[in-house]
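Here it is, the structure in full.
With one protein chain removed, the remaining protein chains of the complex are shown where they sit.
Chain naming follows the written order as A, B, C, D, E, F and G, and within any one chain the residues start at number 1.
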Amino acid sequence: MNTEDLKKILSDLKSGELGETEAATRIQNLSYEEIGYARVDHGRASRQGFPEVIFGQGKTAEQICGIFEKLVHRSPNVLITRTTPEVYGQIRNIYTDAEWHEPAKMIRVMRDTGDLGMGEVSVCTAGTSDIPVAEEAALTCEAMGNRVQRIWDAGVAGIHRILGERQRLQNSRVVIVAAGMEGALPSVVGGLVAVPVIALPTSIGYGASFNGLAALLGMLNSCASNVTVVNIDNGFGAGFVASLINRKS
Amino acid sequence: MNTEDLKKILSDLKSGELGETEAATRIQNLSYEEIGYARVDHGRASRQGFPEVIFGQGKTAEQICGIFEKLVHRSPNVLITRTTPEVYGQIRNIYTDAEWHEPAKMIRVMRDTGDLGMGEVSVCTAGTSDIPVAEEAALTCEAMGNRVQRIWDAGVAGIHRILGERQRLQNSRVVIVAAGMEGALPSVVGGLVAVPVIALPTSIGYGASFNGLAALLGMLNSCASNVTVVNIDNGFGAGFVASLINRKS
Amino acid sequence: MNTEDLKKILSDLKSGELGETEAATRIQNLSYEEIGYARVDHGRASRQGFPEVIFGQGKTAEQICGIFEKLVHRSPNVLITRTTPEVYGQIRNIYTDAEWHEPAKMIRVMRDTGDLGMGEVSVCTAGTSDIPVAEEAALTCEAMGNRVQRIWDAGVAGIHRILGERQRLQNSRVVIVAAGMEGALPSVVGGLVAVPVIALPTSIGYGASFNGLAALLGMLNSCASNVTVVNIDNGFGAGFVASLINRKS
Amino acid sequence: MNTEDLKKILSDLKSGELGETEAATRIQNLSYEEIGYARVDHGRASRQGFPEVIFGQGKTAEQICGIFEKLVHRSPNVLITRTTPEVYGQIRNIYTDAEWHEPAKMIRVMRDTGDLGMGEVSVCTAGTSDIPVAEEAALTCEAMGNRVQRIWDAGVAGIHRILGERQRLQNSRVVIVAAGMEGALPSVVGGLVAVPVIALPTSIGYGASFNGLAALLGMLNSCASNVTVVNIDNGFGAGFVASLINRKS
Amino acid sequence: MNTEDLKKILSDLKSGELGETEAATRIQNLSYEEIGYARVDHGRASRQGFPEVIFGQGKTAEQICGIFEKLVHRSPNVLITRTTPEVYGQIRNIYTDAEWHEPAKMIRVMRDTGDLGMGEVSVCTAGTSDIPVAEEAALTCEAMGNRVQRIWDAGVAGIHRILGERQRLQNSRVVIVAAGMEGALPSVVGGLVAVPVIALPTSIGYGASFNGLAALLGMLNSCASNVTVVNIDNGFGAGFVASLINRKS
Amino acid sequence: MNTEDLKKILSDLKSGELGETEAATRIQNLSYEEIGYARVDHGRASRQGFPEVIFGQGKTAEQICGIFEKLVHRSPNVLITRTTPEVYGQIRNIYTDAEWHEPAKMIRVMRDTGDLGMGEVSVCTAGTSDIPVAEEAALTCEAMGNRVQRIWDAGVAGIHRILGERQRLQNSRVVIVAAGMEGALPSVVGGLVAVPVIALPTSIGYGASFNGLAALLGMLNSCASNVTVVNIDNGFGAGFVASLINRKS
Amino acid sequence: MNTEDLKKILSDLKSGELGETEAATRIQNLSYEEIGYARVDHGRASRQGFPEVIFGQGKTAEQICGIFEKLVHRSPNVLITRTTPEVYGQIRNIYTDAEWHEPAKMIRVMRDTGDLGMGEVSVCTAGTSDIPVAEEAALTCEAMGNRVQRIWDAGVAGIHRILGERQRLQNSRVVIVAAGMEGALPSVVGGLVAVPVIALPTSIGYGASFNGLAALLGMLNSCASNVTVVNIDNGFGAGFVASLINRKS
Partner (left out) sequence: MNTEDLKKILSDLKSGELGETEAATRIQNLSYEEIGYARVDHGRASRQGFPEVIFGQGKTAEQICGIFEKLVHRSPNVLITRTTPEVYGQIRNIYTDAEWHEPAKMIRVMRDTGDLGMGEVSVCTAGTSDIPVAEEAALTCEAMGNRVQRIWDAGVAGIHRILGERQRLQNSRVVIVAAGMEGALPSVVGGLVAVPVIALPTSIGYGASFNGLAALLGMLNSCASNVTVVNIDNGFGAGFVASLINRKS
């Protein structure tokens, strides 16, 4: 937050130019830093319950590091998604204890490990190949203060595999289900539990999977009423929403 | 089959102009009647194991009746698919015992009820709304000499419904599974049985079901290896192939 | 639930043929009634927190009434979605106090009005034409025990309209946002609140809206991390998930 | 299968905690090994008539080898599809006699060569470029106990090429037809034979073939009633279903 | 052609303001009549070898009659495509001998029946339902001075039907092939003849035919090199191009 | 604008609770009337240079009239697009001099006919069937204070028709070009003039026009650099933007 | 052609086993060589007027060379399309005078340069980037005995460029028009000439060109009646059909 901007608002408040409410709003809203190529949004934590995450794809290493430097001084936990080992190398020069998660291609700073959730978040996959996307979701949930249980490779073609996990699923406060190909697992899980299910389509498949489109359409048409959907391969988004659902008020 | 054509072939055979094999082929292949707007294919029964079926959609009542008259004198069982009660009225003037099947919109002549199958064909639906398409499949199977068991409304969002039918499914020689929306049921059934599963997508759904496209794509991407797929709402085709699979050699 | 099935399970339990846990599961799972064209799922309430809803589209009036009769004796609140005034006429013969909601094309029986939620659910629309779909969501939320506040016609092209509702939005436990055309409103709302946002695309629009596809894609690609998506025009599903999110554990 | 799990079930059976039927089901269903990233499904052989196949694409070499090790001790024949020469190098360290099939990019262990089929399976291609996909189907059929005859490069633009094979086709119990571009060959073959035809679209083509979409759509709309379809380039699936159709009961 | 415009050009020519070539071009190009809602293009006959045809769809009866009146005084043969019996009623008030072609929904004035072609045009259909579109093509060819032979219902699933017509096809100067569903017939015909084949996709089909898209894509990907394609259901266009190909220079 | 809201702002200003700038913004922004199903946006005129237009499609006659009543007292010119003669009947009861434009299906109140433009707006169509959409654009331009010249039926297949209008086109300040089918006209016009061209795709066509998609894609890919595009059939939008471009500052 | 096959047919003819006509057909049809991965079709020349062309894409260098060796001994002119300089290196070892055409990525053997056409073929492009595809068309035409005139970079955004070539276009017997992006040029050319126009969409463009889809759709919807279309980037096909159209009978 720019000091001069802040001073101006406060002096206006003092002089009666601004009312209290308005001054508060302005302070809250204007709380981003402009660093040329980005407006780093420090207000998001108070508005949304979590600091801004750096979406790595399509940004240069320089840009990522620049934004990271601004964020790491303010927020205990920071995430960089869809990034590379090369960027990780540079990030470690800034903050040594940053973690690298190979399957998820994610960098994570995790200084606050407190539990903020009402219950547990379950993260399931239909197949082994869906694990990287599901890991992005699971790591996000952990960084946002949730306990997570992972259930890998439990697709519908061997239905006993997911049925064997019924107990754990039914004890969760929210379930994330990652699946590629025909994307049928969320419907089955949806029918087993009485909590929200976040369907996470992955681009796993070939031919008429059209890079995840088949799974996405399947999930949007789920006959289970408790299913909502996020974008293909959007593990971060799934984890983010699950965390908000699970959050103690 | 035109008599003159036949005579010509036979006289050529006699005169040595044609060999035996060739004469046989010609007789078999040329066995259709040209009636202006259609070539009625009487050879199909010997080539494919069943007489030609009349696809009603896009034909005038007059054309349907014209083709039906040719077929009904040669084949014990005849099917007219995708037709209307109006056409049925006219067909009954030609053959009184023709049956009308309202949900499937099908006219059926069923004079031969012999059992030609190795085992039973199961026909399942995910929901109540899928029944009309599934009935088209079931009626076709019966007309082609199969015993059929119907399992309606057993979609994956209440997985115990299909699991409760496991025994019957596993005793079948082939299973047809009709589903709209996300089309997930064939994958689940595929994982339960050791026989071929014919996935039959229906146009039931709305929004991102895109008139059955979501179900179709889901089924094509099934993670169960024993699943093949027919066109959206193609109950007849599903029943036809199931009958060929089940046929005693 | 079929009495003979139940007795069989209980006698097996008694004889030691079945264990307690297993008997419980069987009783819970087998609790649907088969009525020919449908398996009425009385177990869903205990599994999912709400009785089965009748999806009216694609079912005959006879089928709807048949299922309704089974449900209305067991569940205080019942919903029939995507139906017609004609069906409503027949339903009133079964249960006089059923409500008809014209814009949402929904029949509702609402005998239990208790509040089961942690907070309020807000339901917004971008335009006037999105109201019918949003009403389906709002009516569902109410039937599932939630307090609902409606915010109509607050699309992004007049951004002050949604900003003027910021306070109410930020006080909600979950927000549903219905929008057609470019579907931009959920992203804006997502950025204003710290709770889950359920994006509800509608088929409102023309030309390149492709019956809601543009809105759907927009919402799936939302740059706000707290947004999940349901099918086009799926007001019921949006309301159902919102209710689960808001439910007191 | 985990010994402790098994013991537990058996002791429960003995103590009367579990009935016989239930114990049987549990044993059958729980027969998978969890190895972290995968649940190796040893029960599939009894349920589906063939051991689990390793779908190589999207798995690390380490994961493939880990699963392979579990499978190779139990099943005489094992397949790894969509894999690489590099993985083959590592597999040979585990099992020396594994075969590498270059065009199909498949690793095969083939210790049981018994004939389980009622008749022969024919595998055809429209063009030379379709051979790799067709080979995947043919190799799968052989591994599942079928005699296979290969008919390459017999596309419809030189119709005499497929007509010249009529005899062989008509003697088969089931026919697989691989084609890219317009995908017309299955319809022609379908009209020549009285057995099921499995249409196998390939991604061969360019421009408006849209990576096999044109062929896929063509096959789904086949005017021959005995045609079903699998996913684009899914040679394995085509071979698997053909094997089930051909299997002696 | 407006007289004043013409006079102006001629006087400019006379005065030396315009050269001969330019004057000719201007006269040829400006030869359309503006009648408010349309520019009736009398120059097209000299530029393209045939007078303008009235595309009926999307025009009011009044507009069609207005344009027809202008054309019928200049051109011996006139076509109105995609129109209705109602419009035909009004057209007959203008010109009594106009013909109505029910299947093709076409009005035709046919006063010049001279033969302008090098050879014959064959028009084939795959099925009975494709006849209306094929008739539009055939009627157009006749109106443009060609001899036409019609070959109906000769689809690839009964390949002997088209093979039986090989002789007639090979004697044609150009072949039009109309097909819906998978649209495979043009490839087969293309392989049988040494002349151009115009593939004419029709919207006949259902489900994954997507209103002719499957047929269109199939034809665009034809493995026969002598195939070109026109728009779905564009019988007129197919007939027009065939006529130009067949025209004696 | 609600009086109490306004008073509150003014009293806050007076008391020093609000500054001048903020008060101004609030007054400007809050200037909509909430009438239940809609927020009538009176501020739009000052923000956008024109009063809100009523998009008729998807609104009930009652809703349209309700909004119209609010607007007609404040704004000299009012438009209702995509509406019906029935609504027109009701609107005339409110305001007698409202105009009905049949081809455009538009109601217009036109009390201010002053010229606000820098130059003229040209509106062209490729064919006769594109006129209704183009009229919507032209009527909008006039209502927003522009002189309009209409150029109908000048498609590229008779290129001299548009070349003949080159002079008029080059004298315009902005050109709107409506075209369906292949949508080629905007590229040609774009190459002829040195001003912005607004390409207006229409849904005119059939088959592979996919309801205007072909025209839309063509226009988006125009090789003329001065072309921008609006939605299919969005005549109003094209007219609106053209008016803003032409407006004297 | 296999000698034994031929002898068998001839001896059957002699013995009266076969008639003359049949023997002729068999000889003509069976005239392909099977070389394992391909059936080299020597009969195509007599059936289609040109020897088989090798479509290089998707074939190994070994396969291409194997087929080439069979063809080069029989046919004066041979084409290999979509190939590489590496393959060219190997082809030159077989036939030294083979030509390499870099932009078209084509190998050509051109020993017969006789003129077989009624007139000239014009090949146009809209832009410079369309030249490689157009060259494939032009080289094919030449190899099939046509005189070709090339008109490059004459797109519609500078309409005078194509108008300047009007004379040459109008003197051609057939015109090929290659264009990417919006693909508008064929419609303009179609309106200028009285001969068939073959529209050749290219994949040139970006964004909403969707790799040539926009151009393809535009051309299929051409408002010029004399336009037919081939697949995206199918220069060979365009050249082939143009040659058949131009061929002296």
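Quick note on the criterion: contacts are C-beta pairs under 8 Å (C-beta built on N, C-alpha and C of every residue); 3 or more make two chains touch, one makes a residue touch a chain.
Note that this is a predicted model, so its numbers are computed, not measured.
Asks: Thinking of the whole complex, not just what is shown, which of F:L18, F:V40, F:I131 or F:V241 touches the missing chain?
Replies: Answering carefully, the residue with contact to the hidden chain is F:V241.
Asks: Looking at the whole complex, which of A:R39, A:R74 or A:K248 touches the chain that is not displayed?
Replies: With A:R39, A:R74 or A:K248 as choices, the missing chain is touched by A:R39.
Asks: Tell me which residue among C:V87, C:A178, C:I198 or C:A214 touches the hidden chain in the full complex.
Replies: C:A214
Asks: By the contact definition given up top, give the residues of subunit C that touch the hidden chain.
Replies: Residues in contact with the chain left out: 126-127, 155-159, 163, 181-184, 187-188, 190-192, 205, 207-210, 213-215, 217-225.
Asks: By the contact criterion defined above, which parts of subunit E meet the unshown chain? Give residue numbers in ascending order.
Replies: Spelled out for subunit E, the touching residues are 12, 16-19, 22.
Asks: For subunit F, which residues touch the unseen chain?
Replies: Listed in rising order, the touching residues are 47-49, 53, 118-119, 173, 191-196, 198, 216, 220-221, 225-232, 236-237, 240-241, 244-245, 249.
What we mean here is this: only the chains that are shown with their structure count from here on.
Asks: Would you indicate which option in E-G, C-D or A-C repeats the interface seen between B-G, with over half of the contact pairs matching by residue number?
Replies: Answer for B-G: the repeating interface is C-D.
Asks: What angle of turn lays subunit C on top of subunit D when you fit their CA atoms, given in steps of 5 degrees?
Replies: Rotating subunit C by 180 degrees superposes it on subunit D.
Asks: Quick check: how many Å separate the C-alpha centres of subunit E and subunit F?
Replies: That pair's centroid distance is 38 Å.
Asks: Can you give the whole-Å distance between the Cα centres of subunit C and subunit G?
Replies: Chain centres of subunit C and subunit G, defined by C-alpha means, are spaced 58 Å apart.
Asks: On subunit B, where are the residues touching two or more other chains?
Replies: Answer for subunit B, listing residues that touch two or more other chains: 158, 163, 191-192, 207-209, 213, 216, 220-221, 225, 231-232.
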